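One protein chain omitted, others in place.
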Amino acid sequence: MKKISTPYLLLIPGMGFLFIFFLLPLFNLAQTSTQTRVSGGDTGEYEQTWRFANYFDAFVENREQFGRSFLYALIATVLALAIAYPLAYTIAFKGGRFKNVMLVLVIAPFFTSFLLRTIAWKQILGEEGFVVPTLRSLHIISESTTLTSSAFAVVMGMTYNFLPFMTLPLYASIDRIDPRTLEASGDLYANGFTTFRRVTLPLSMPGVVAGTLLTFIPAAGDYVNAAILGSPQTKMLGNVIESRYFKIVDYPTASALSFTLMISILILVTVYVRKAGTEELV
Amino acid sequence: MSDIASSARGDLGLSHLTKSYGDFTAVNDLSLTIAEGSFFALLGPSGCGKTTTLRMIAGLEEPTQGTISLGSTDITYTKPYQRPINTVFQNYALFPHLTIFENIAFGLRRRGIKDVDDAVNKALDLVELPHLAQRKPTQLSGGQQQRIALARAIVNRPALLLLDEPLGALDLKLRRQMQIELKWIQKEVGITFVHVTHDQEEAMTMADTIAVMNEGEIEQMGSPAELYDNPKTAFVANFLGQSNLIKGSITGLDGANQIVDLFGQKISLQKDRSHAVDNSILAGIRPEKFRISRLETSTSGNILTGGKIEDVSYIGVSTQYQVLMPWGQELMVFEQNDDGVAPFSVGESVNISWEPVFTFALRGDDDAEAGTEVNPDEDLEEE
Partner (left out) sequence: MNTLSRWFGRNLLRIYAVVAFTYLFIPVAYTFAFSFNDSAKSNLIWKGFTWANWQNPCGAPEVCTALGNSIKIGLLATIFSTILGTMIAFAIGRHKFKGRSTTNLLIFLPMATPEIVLGASLLSLFLVFQINPGFWPTVIAHVLFCMSFVVVTVKARIASLDPRLEQAAMDLYANERETFRRVTLPLVAPGIAAAALLAFSLSFDDFIITNFNSGTMTTFPKFIYTSAARGIPAQANVIGSAMFFLALAIVIVGQLVTRKRKVS
C-alpha cells in the first residue's frame, strides 16, 4: 500500500462535504427537536429548552402514522421480494444472450419520472381507467369500491416504484451462483424445491439482504405514494413530517419525528443485518 | 529513465536476503549468485518463498534485510520502473484495454522511445504471433497470451528476465512445447532468465542451474545433473524425481569406499558421495538404478536380498514395482520395458541389485519423508 498522506488528501474534500452537509444538519436536527415554541412569539420562533418530552409527545400523537409507515413498508418490501426474486432468477439462469437486454428493461421504466408513473397508476386504477370498470363488470369488486385513495393503492404504488431496487441486487447475487452447485444438488438426490430451499436461497442471501434494505429504508420514509394514491386515512409518517414543515409549521415536532424515524430504521437495519449474517454490504 | 540503475548489467547477486511478515519469515537469509546469460531456475513447493524472492528481485517487494545487486550496482531499494528487469507474470497480466501491439510497446514508450514499430514486430516474430498485433488480450488463448507476455518483457532487452511460473496454466503438451521454445529463445537473445517453478521436470529440462528452495532457504544449488545424481538432503532427493532412502550405518572403510550396514545386509558407497556427518546415514538410490532379479540369477554390485513384489504398475515406457524388504520398507523399482515383457509378478521373491557408484548418502537424522508430500494447492498464489 502507498504512503500515508495520499488517502487523507483524497478523503478531505468528500468527507468534509459529508461532515458539513450530513452530520452537521443531523446535529442541528437533534437540537431543533428539543426546542419549544416561544410563547406569544411568531410562528417559526423557537427557543432552545432541551425539552426531550417533545419526542414522547410527537410519538404519542403520531403513533398511528408511525405504525402505518412501517407496516406499509414491510408489506411493500415482502411483495417486492416475491415479485422480484423469480424475475431476477429468470434473468440470471434463463437469460442467455438476452441477459443484458432484460436488465436494461428492468431499469428502463425508471427513466420516466417516477411521479409520472405513480400518477399514471392513479389514473389507471381510478374511475376513468380501465381496471376498475372491468373488475366491476366481472363482479370481482362491488360498485362502491374504489381502488385509489386506499391502502391497497399506496402499498401497490410503493411495491411498484421500488421494484428495480429489489431486482438488481437480487440479480447480482443470484448470477454469482455457480450453476454446477445446483447440478450437484440434483445429483445428490434433491428435487427442485429442495435445491431451491437448501442451495439457491442461502447462496442468494446477500442479494436478498441488500435488496430488502434498499427497498424498506426509502419506503418507510416515503410520502409521495401516500399523497398521490392514498387518502387522509392512509397518512404515513412522511406525510406528517412534510406537513409539519410546510403547512402547520412545527419544527420541533417535525425534527423529533425525523430523528426517531432515522434511529428506528438504523436499529432495525443493524439487527437485521447482523441476524442475516452478511458482513460487507458496501 | 536515466538512472545508473537502468544501465546496470552483470551477474545478479543476492546477499543475506530476508523477507518477514510479522512472525512469518518467507525468505530466510538467502545468498546466491546468478551468472549473466544463464538460465536459472528457482525450484520448490508452494509457499517455499520462491515467488517472494522473485518479486524482491523485480522490486515489487522490499526486503526486510539483505541486499540485491546487479553487477556492481546495488538495486535493493530501487523502484521497479528503474530496474532493467522485466517480469513475465503467472497470469500474464496483459493490459486488457490495450491492443497486443500497445501491450508490447508499453515498456518502450515509457522509456521514451518514439519509433517502436520495428522492435515490436521483431518481438512478435520471435514468439511467432505477428498476426495478432491488433487484437485484444481477451481474444487470445492461454498459450498465445503467455507468449505475448514474454514478448512484452523481452522487447525491452532487460539485463534480467523473471518468469513467475508462466507455464502453470497451460495443458501438458503445450507446456512441453513452450519449455523447449523458452530455452531456445533464451539462447537466442542471451538474456539472463530466472524461472520460478514447482515442476521439477520443467526446471531440469530448461535450466542450466537450479536452486531448490524449501521454507525460505536454499537446500541445494547446482546443475540438474548434480542435483539429481548427488542430492545433499532428503528434501532434494525426494523433490527432484524419486528416491529410495534406507536407514543404515557406516561400519568400515575399503579404500575410497565406505561399507554400510542396511538392516543386516552390507553394501558399499563412494566416500565422496556421502553427506553424512557421522556414522548414521540414509543410503539413497534412484529407482531406475535398481535391477530386479530372481533368487537363482547371479548379479553383481550391491545386492539386497529377501524382497517380495507387492505391486506391479505397467506405465508403457516402464514398469514400476513396489518391493517389500525384510525390514518392512517398500522399495520402488523402475524397469525399462526394453525387452517387451514384464517378467515379474506380485508375490514373487526377488533380489535387488545396483552399481555401487549410484549410491548417495544423506545425514542419518534427515527426514526421509521430506519433499514427498503431494501439495494439492500447487496453483495457488503464495505470499
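Note that the chains take the letters A and B in the order they are written out, and that residue 1 is the start of every chain.
FYI, a residue touches a chain if its C-beta (ideal position, glycine included) is under 8 Å from a C-beta of that chain, and two chains touch if they have at least 3 such contacts.
This one's a predicted model, so the numbers in the text were calculated from it and none came from an experiment.
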Identified contact with the non-displayed chain, of A:P25, A:P133 or A:G186:
A:P25
In the full complex, which residues of chain A touch the absent chain?
1-2, 4, 6-8, 10-11, 13-15, 17-18, 21-22, 24-26, 28-29, 32, 83, 86-87, 89-91, 93-94, 100-102, 104-121, 123-124, 128, 160, 163, 213, 217-218, 220-224, 228, 238, 241-242, 245, 251, 254-255, 258-259, 261-262, 265-266, 269, 281-282
Which parts of chain B are in contact with the chain that was left out?
1, 58-60, 79-82, 85-87, 89, 91, 93-97, 106-107, 110-111, 136, 138, 152-153, 156
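The definition used in the following text is that only the chains that are shown with their structure count from here on.
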With chain centres defined as C-alpha means, what is the inter-centre distance between chain A and chain B in Å?
60
